[in-house]
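Please see the structure below; I have some questions.
On to chain A.
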Amino acid sequence: MLLEVNNIEVVYNDIIQVLRGVSLNVQKGSIVALLGTNGAGKTTTLRAVSGLLKPENGYIRDGYICFKNKDITNLLGTEIVKQGAVMVPEGRRVFKHLTVDENIRAGSVTRKDGFRQIKADHQRMYEYFPRLGRITNRLAGYCSGGEQQMIAIGRALMAKPEMLMLDEPSLGLAPLLVKEIFKQIQLINMELDTTILVVEQNARIALDISDYAYIMESGKIVLEGPSLDLQKNPDVKEFYMGITQGGARKSFKEVKSYKRRKRWM
Partner candidate 1 sequence: GQTYKLALSLAITGPTSDAGNPYAKGVEDYFKYVNDNKLLGDDIIECTIRDDQYKTDVTKRNFEEFLDNGIVFYLNYSTGSTLALKQDFEEEKIPVIPASFHAGNLVDSNYIFLPIASYSAQCIGLAEYVAAHHKGGGIPKAAMFIHPSAFGRGPVEDVEKAVKAGLNMEIVEVTEHGKDLDNTAMLQRFISKGVQYVITQTIQSPVATLLKDANRLGLAAKSFGEEGKLTFLGAHYTGGNDLIALAGPAAENFFWTTSYTLTSEPGPGTDMQLALAKKYGRDDKAANSHNYTNGIMAAQVAAECIIRAKAKGSKITRETLYNELLAMNGDNAFKLDTTVGPVTYSKTDHEGVDNLQLYSVQNGVFKSVGKPFSPEYSKKIK
Partner candidate 2 sequence: MASNRWLTTGNYFTSYKQEQRIFLTHLDRTGFLIFLILLFVWPLVFPPSNKYMLVIDNILIAAVAVLGLNIATGFAGLISIGHAAFVGVGAYTAAFFAKTIGDSHVFLTHAWPLVILLSGFAGAFFGAVVGLPALRLKHLYLAIATLSFQMIFTWTINFMDFFDQGQTIPIARVFWFTGEVSRKEHYLFWYYAILVILILLGFMIRNLLRTRYGRCLVAVRDNDRAADAMGMHPGLTKVYAFALAGFMAGVAGALHAYLYRGVGIESFSLHESITYLAMAIVGGLGTLHGSFWGPAAIKMLDLFVENISEYAGSVLPATMNLTTALRPLSFGLVIVLFLMFEPRGIANWWRIFRSYTRLWPFRY
Partner candidate 3 sequence: MAQLTITDITLTFGGLNALQDVNMTIEQGLITSVIGPNGAGKTSLLNCISGFYHPGKGKICFMGHDLTHSSPHQVSILGIARAFQNIELFKGMSVLDNLLLARHKNLKYNFLQAVFFFGRASQSEAENREYVEEVIDFMELEPFRKKMVGSLAYGVQKRVEVARALTLEPKLLLLDEPMAGMNLEEKEDMVRFIIDIQQERNTTIVLVEHDLGVVMDISDYICVLDFGQLIGSGTPKEVSSDKKVIEAYIGEE
């Protein structure tokens, strides 16, 4: 087991409890998806793993997190990146005033394996994301949403992570780009053997590419299983993929109609 999150509870500002005993496991080399409603605590879970709770004034009150069988509970971000787990934060937070090239280079600070290696990996990023190769000197702040997401992923990959955590990589991206990004994610997973933990709202595509998935609601994991199984779950189908029991796509025009309750609640 590469990552083991055991029963963690997270509080913000000493009072707001957000996670109420979340457990999840990530197998080495797999792609794991974490789905859930807004405010369920997905981002919080990723922050907890990657040691970025502190700047938000949060901490893990209970439970533990193991990465490569080492306890990393409440360790700080830098340390965890060195251990090999890197997160791509929500909302593509690129360094706006740095060029694309500098953004990607900034990802390699923790590396100690020499200038050449880094340079080679840097080039490789442009192979994964050829769009970026064409705009290396542009300020990242002026790049389009998709490009920024690519920069953020490329930047994270420069740290040579064993596990990459992506927080809503499809956020605000046009359908074509979503496809492109997820294709690259799969490719990275295969070629670099990078384990991937991805938080997504777009359940369809997330379940498509992942091996295993968790569904979270109000601070708890409510459903988990191999992605193939979840795709068949009628609740997931209806609530996350918009497929009615009849199998047709539900029209948004009819949203005013009666709402069925989820069975897991």
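The candidates came about this way: all candidates are chains of the complex that A comes from, given by their letters.
The criterion applied here is as follows: a contact is a pair of C-beta atoms (placed from the backbone, for glycine too) under 8 Å apart; a residue touches a chain by one contact, two chains touch by 3 or more; residues count from 1.
Being a predicted model, the structure only gives us computed values, none of them experimental.
By the touch rule above, chain A in this complex touches candidate 3 out of 1, 2 or 3. For chain A in complex with candidate 3, the touching residues are 12-13, 16, 35-40, 43, 90-91, 142-147, 168, 171-177, 179, 201, 203, 239-242, 249, 251-253, 255-256.
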